[in-house]
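Just one protein chain is left out here, and the rest sit where they should.
Chain naming follows the written order as A and B, and within any one chain the residues start at number 1.
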């Protein structure tokens, strides 16, 4: 693996999951792999789990880590190639990227979509320019459209909690929120579950919240949450804004909050969420604090997901 | 010691002070004690001494440190268990705490009081929920009501500067400030001096600034600063807002600034302050820059205080 920005960068998902689970057992297994290597973590947006888990993973591999909050400690990057820079952006990505490439061995970056212009967001211009101009491996810490380290952790978590021979029924259900959120977790989870191929994948959401078919592919999609939840083994709860009516919140989502009662039709399903979660809005507290919630393990697995990815890049 | 949020967590103050003074002589004495252990420093509020000294202490013990400014790099935590999270808070402490507990071996946290609702502040809900839900040792880097790492450094500093057999007379004097400050340094110093038991403890402040008796216990309390300063061996200068008229500034404090002239009645007292200090408002520059000021040593001792505490937790 050279870069890690999507499931498409992964040759063998099963092997990557196995590597992550090995690190979970033996965090210090390759504690010298990254000796004298330096990783930069570049943030344009807030982060807690991703920020900390990636640092932990890099340290477990013996790498030196430097965190840089570009939005707060630096300045606004310009991405437009033809611009006369007489506005608010202070530095062009074409100038910043090769410099960062000279300081680091691996560069990780988090950026969010604006949710105003779909083509702009979906072109992932920051990631693609970092890849083009930095000269070093680029790892997405969540981009405008995808969140692959989260999705890898999600697949690891499902793997750990599933021992049966049959494929688990994995349901991604939309949940209410008070503001328009990116599609990246839902897109990315869809892309990974499809790529992984070891699940029966169902997506449910209100009409108008259809995701980009590039990611959902031949998942079963229904507007009927109750039907979707029938016999579910895993229920992944997440809000997203509209893709087709780009970035819009189409309704208050009344009746879509996942409650214990609603889960009664599932096969004693495990409950997942990428966190942070809005309690009693996306999910009832009862469900989150219940025995079937695996959100903490899912977040804890972020370390092993990142460690497996960094390890593969270092071994490239 | 499992957690460290108050003097009550300490079994033997004298032993803890001795351990700190040993580290002051030999910072690298236990430089492998924390190998492969990771400490998180979580800030909801600004910090300089505490932030840096705790990192230094952890590094001296061989620990890996990760600083996280939750207020700036993350988002607002929700502490209310029954809320529907449709407001500004993004994540509930019940969800964040166990995740942080999975990433770290020890979690340190700084939070300030709002100074609006005494019961809310004095319930220390953030600390108690972190203890309840993180599953790992929690260290206070200053909380709504106490500042135990500061107080331990204070006791260390007094110990170092006192060789006589008799108990030193230690005077905590209120000082003017331009804005309402928390009670935590004064509460905590009182709690520690009382718990330590090796001082004659006097508190002086204008009427209305009485601290919570839970902390002051049987300290001698007077509104007469001059009387309090008589024969003082150590004078600790600090502002705090009213406890009974909660969070209020009751007067401009005219006449309470500690000056060289006022110190003439003391027993050549050493002058202490936790810093940051407002020069020529709380204390005259003349006193701060004078030979009897030990504020720098006091701040420097923050490292050894933190190192002794972390060491005891690691050895637990």
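Note that a residue touches a chain if its C-beta (ideal position, glycine included) is under 8 Å from a C-beta of that chain, and two chains touch if they have at least 3 such contacts.
Predicted, not measured: the structure shown is a model, and the values here were computed from it.
Of the candidate positions A:70, A:221 or A:287, contact with the hidden chain is made by A:70.
Checked against the full complex, the one of B:18, B:33, B:56 or B:125 touching the unshown chain is B:56. Only one residue from B:39, B:66 or B:277 touches the chain missing from this view: B:277.
Listed here are the chain A residues that touch the chain not shown: 36, 38, 40, 64, 66, 68, 70, 72-75, 78, 81-87, 90-92, 94-96, 98-100, 102-103. Hidden from this view is one chain, which touches chain B at 27-28, 43, 46-49, 51-53, 55-56, 59, 69, 72, 178, 275-281, 285, 288-289, 295-296, 299-300, 303.
The definition used in the following text is that only the chains that are shown with their structure count from here on.
Annotation: 39 Å between the Cα-based centres of chain A and chain B.
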